[in-house]
Each structure stands twice: as C-alpha cells, then as structure tokens.
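Missing here: one protein chain of the complex. Every other protein chain is in place.
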Amino acid sequence: MAASKLVEYANAMPEVRAVYEDIMATRKTDWINNFWKALANDPATLRRTWESIKQIMAPGALDPLTKEMIYVAVSVTNQCSYCIASHTAAARKRGMTDAMFHELMAVVGMANETNRLAASYQVEVDEQFK
Amino acid sequence: MAASKLVEYANAMPEVRAVYEDIMATRKTDWINNFWKALANDPATLRRTWESIKQIMAPGALDPLTKEMIYVAVSVTNQCSYCIASHTAAARKRGMTDAMFHELMAVVGMANETNRLAASYQVEVDEQFK
Amino acid sequence: MAASKLVEYANAMPEVRAVYEDIMATRKTDWINNFWKALANDPATLRRTWESIKQIMAPGALDPLTKEMIYVAVSVTNQCSYCIASHTAAARKRGMTDAMFHELMAVVGMANETNRLAASYQVEVDEQFK
Amino acid sequence: MAASKLVEYANAMPEVRAVYEDIMATRKTDWINNFWKALANDPATLRRTWESIKQIMAPGALDPLTKEMIYVAVSVTNQCSYCIASHTAAARKRGMTDAMFHELMAVVGMANETNRLAASYQVEVDEQFK
Amino acid sequence: MAASKLVEYANAMPEVRAVYEDIMATRKTDWINNFWKALANDPATLRRTWESIKQIMAPGALDPLTKEMIYVAVSVTNQCSYCIASHTAAARKRGMTDAMFHELMAVVGMANETNRLAASYQVEVDEQFK
Partner (left out) sequence: MAASKLVEYANAMPEVRAVYEDIMATRKTDWINNFWKALANDPATLRRTWESIKQIMAPGALDPLTKEMIYVAVSVTNQCSYCIASHTAAARKRGMTDAMFHELMAVVGMANETNRLAASYQVEVDEQFK
C-alpha cells in the first residue's frame, strides 16, 4: 500500500475539520502537519490521539520543552524518522538550543549503550532500588 | 552463564578501586550499585563507561534532573528493568516528584504510540521539518 | 555496501528458479517481489525462508487475513518500512478494508503505549495470569 | 524506586473508583488486574488509558479476539512480560485455542525474522507496493 | 496464561521425541533445554525451528563460536533474558573466554549507542556506502 493519502482541510469531513481547527487554535498556527492529515483517514483515531496529546503536552508538572525533549528521546530510541524530525522541530520552537540538543543526544546514546550493558551482564537490581 | 559475579571493593584490583572511589566522590555516597560491580569484571569497560557517564551527566546545557528523566524515558522504551529501577531512583533523588513521574510516563507512553502510528500510516516528512 | 543486487528470473540459478516458480504457483501470480530477489543472493536462505513462510501462512487455525494483519502489527512495531508496505498490500489483497486497517493501527498504537506504561510502573504479574 | 504501589478499591479516590467500576461493568467481572491498580497512582493516566482501551477494543471492523491476538503480537515483539501474560490470558478467554496460540507465535517469530532480513538486504520497496 | 508447560521426553509424542533425539545427537548431550521443551507444545514449530537452527549454526563460512557470539549480540540488543543466558552459555562452551565476552559486550553497547546517534543526527548515507 502506498503511503497514506493526506486529508486536506478543504476536503475534510466536519469532524476532521473540528480537530484541525482545535490543533490550529491550540498551537496558534494555520498549518497542519502531515501526521494529522494522515491520521484523518481514521477520524476516531485522529480525535483520540489529538485529545491525548493535547492533554499530555499541556503545562503541568513538567514544562513543555522538557516534554518535547522526552518525546525526541523516545523517537530516537525507536528510530522513527518522522517523529525525530517533527519533535526536534517542536523542541526547537520551544527553546531547545544546539547545545541542549547535543546534550540530549549524548544522554540518549549513552542510555542506549548502558541499557545493553545492564542486560548482558545480567545485573541484579540492588535492594536499594526495589 | 550465571548473572555476572559482583566485584566488591575489598577484592577489587587497584584500577577498579580507583573508579569506585571516583564514583563515590562524585556522587557523595559510600555506596556502589550493582551495575558498576558487574562492569568491574572488565576494568576497561568500567572506566570508559564511568568516564562517559560522568561527562554526560555533569551540569551543562540541561539540568541534571532533566537528564535523569531522559535516561528513564529511554530505559522504559527499551524495557530494561535494571535501568528503569536505578534511573527512576536517581531522578527521584534529584527532585522528581510523583506528579513529574506520572507526566513523564504519560509522555513516554504517548510517544511510543504515535511513533507506531507515524510508521504505519507511512507519513512523509513535511517540507517544514526538513 | 549498496542495497542488494536483485536476482531476476532470467539470470537465476536453477535452485533459485525453482523457488521463484513455487512462489508464483502458490500465490497465483507471475510476479516476484524484491524481497525474494534480494534473498536470492543466498539460495539457502531464500529456500528456507520461503518454505517457512509457506508453511506458516497456509490455512490453519488462523485465517490468512488474520495472519497478514499480525505480520503488519509486528512490522509496524519494528518500524520496518519494506515489511509494512508489502504486508499491508498483502492484507488488503486478502480483504482488509480501510476500516479494518484503521482499527488495526489503533490497536497497535495502543499496545505500544501500554507496553511502556506496564514497564515504567513495574507492574507485578497477577497471580491469575501465571 | 520500588515497583508501583497498587491502589486497592477500598483506598481509592472517587475518580479512581469510578474507573474501576466501569472496568468491572464493561468486563463483567469483579476483579481489577494490577496494571490498572498501578496506573491509579496517576488518575488522569488511568482514565485516559482506560477510555482509549475501551474504545479501541470494543466490537468494530475487527472482532475482539483478533484484536487481542494483535495485542499479544505487539507485546511479544516488545518483550513486555506483563503484557504477554495479561493479553494471552485475555485472548484465551475470548476463544484462542492452543492451536491458534501456536500459529500466532509462529507468525510473530517469522515476522521478526523477515523484518531483519529485509533490513539487512536493504531491499527497495517495489513500485507495486507504493 | 502461565509460562508454557514443559514437555518432557517421557511424555512426548513420537514426532517430538524424534526432534529431541536429533538435538541430543547433534549436540552430543543427553540434555534438552527448556526452550525446546516449551516449543514442543507446538510440534510443527519445534521441528521447523530446530531444522533452521541446525542448518544455520552448522559449520560454514563463519565458525560456530562467531555465530554464537552474534546470537548473543542480537539477544542483548533485544533484551531477551532467556536468550542471553542460553547463548552466552553456548558461546562459552565453544571457547568464548572472559576477555572475549567483555569485548563482545563493549562492541554491542557501543553499537547501540552509535545507532541512536546516527538516527538523531539524521545522517545521510555517504555515496561510497551505497
């Protein structure tokens, strides 16, 4: 199957348009990125995913920039290229500098290395961590 | 092969002891966790890994708590149980509250979901993200 | 190294041709997709892989469409783009509708999210599940 | 950090109790498994996750058993032991026989093998699949 | 579902016994490890998997010890604890020393780190590698 057809606003059903409008209002932009246009092929998944993202990425105990950097960390670990590209852009918009990006990648690379060392040496969890 | 034998300070070679001492001094503790005691079976990997971690986790463009939470995010994504246990403990020590942990996990779960949705819908990277 | 050279029928060794013929006969098609043409660089792996797939994907306790959708679920989780493209096409040929594809992706996305929540909350397996 | 404390119904806040009651009513059971009791430490994640699962796993274009088997396929691929145990149990309850489980695992194993063969041979996606 | 019931030789069907006997003859041992006893619940998967392993792990262009170490590398990357334990034991039996194990783990850890760095910096493949 080809890559998903992208649903443009002009051709979208009302329920899709409503989500697009909420995305644009929440993000203060007039642009919808391809991820949402692809999900719009399934309006129920589009709505559920957007509602969850909106709730999770809203201000809370963690600041929005930290959340975006965590999103990047997961996406890099999963080697998801769309996700790396889009969330790195989002993190930059929220203030991630080059220096911060570089440190982020150093931590992510290191964590992926030590995760395997812990597995291979079959390290028992310390009592203090239980 | 059984889980790795743990090298205690009392039985350690001088080069291992030197690393243990640096770990304890850097972390202001008199305790060495099992990960290092397992790596000590290979003193070169022990030293290299510790030197890298010390450099990467030191204060820089990102604060130490943010770094620990990123470490947790990667470890959860890789489902490495030792790493989840030890870095969650480290993040708590640096000030991660319950509310922060819960938000962190919500972001990590969500990122793992949308990473798969992006893959399955074979979403093209937007020009704006290139 | 470049991407694998593709072995066309015209230039194939007899043992490779025999597998190609079995693929075309089994699938009632006169077309061989690139995966097999790439594996044909190693005739033993070509034969073994085809024999296993033929046995596993044949009618059995699960119907062929369910099997293809499970194949897609695994390929999406592994973010293998060739595999997503080819097995989504195969599932469609066996009757997967748009609505089924969308539900499939919703389940796969959700499973990838809750897998990480289970890991991060370090949930003990219930006695009832043991 | 220790594994998450489990929140029992008796000690739960009203908003957690409301979710527990919906889980028990939907599943026609008087039992809450540990996953939900662990998530209940974060009532917002508990509610959001349960609402999503309830929507996604409800009857639709795919039957509930197929959905559970897809959940198992993803969980096995991610090597998430809690998830394998709980969703295998759920699939059995919905009618998965031993023969079906065995075929499911054969497909999952095979998909994980061919995903790596496709990656390593760097196979180009066929025009027909685009 | 509980962990799989293990099928002992004494209670095994003739087709399972035949595979067990071939395993013991090929490996010159009178012992069957749990992996095969679990797979024996599905005799077709038992036979297919054993036949594939026997063919792939036999002497060829790579020596048997190298093959076992590659098996360990994959198992560590996937964090599969049974597989790490059993293939590390197999590699040791074929001559892997402590020094070799330690170097193996250093390479595996490093590869997992640089894999993420390559992903995050979105490095274009050099012309020379195509």
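When the chains are written out, they are named A, B, C, D and E in that same order, and each has its own residue count from 1.
The rule we apply is simple: a contact is a pair of C-beta atoms (placed from the backbone, for glycine too) under 8 Å apart; a residue touches a chain by one contact, two chains touch by 3 or more.
None of the values given here were measured: they were computed from a predicted structure.
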The omitted chain touches A, B, C, D, E
Pick from D:4, D:86 or D:114: which residue touches the chain that isn't shown? D:114
Even though one chain is hidden, which residues of chain D still touch it in the full complex? 72, 76-77, 79, 81, 84-85, 105, 108-110, 112-117, 119-122
Absent chain, residues of chain B that touch it: 1-3, 44, 48, 52, 55, 129-130
For chain E, which positions touch the chain that isn't shown here? 1-4, 31, 33-35, 38-39, 41, 45, 49, 52-53, 56-57, 60-62, 66-67, 69-71, 73-75, 77-78, 80-83, 85-89, 97, 99-100, 102-104, 106-108, 110-115, 117-119, 121-126, 128-130
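In this text, only the chains that are shown with their structure count from here on.
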In the chain contact graph, what is the shortest path length, in steps, from chain B to chain C? 1
Computing the C-alpha centre of each chain, which chain sits at the greatest distance from chain A? E
State the pair with the higher C-beta contact count; candidates are B-D and A-D. B-D
Interface check for copies chain C and chain E. Shared numbers divided by all numbers used: above half gives same, below half gives different; which is it? same
Taking each chain's centre as the mean of its CA atoms, which one is farthest from the centre of chain B? C
The distance between the C-alpha centres of chain A and chain C, rounded to whole Å, is 27
Between chain A and chain B, what's the gap in Å when you average each chain's C-alpha atoms? 21
Would you pick out the residues of chain A that each touch at least 2 other chains? 1-3, 41, 44-45, 48-49, 52, 77-81, 85, 108, 110, 112-115, 117, 119, 121-122, 129-130
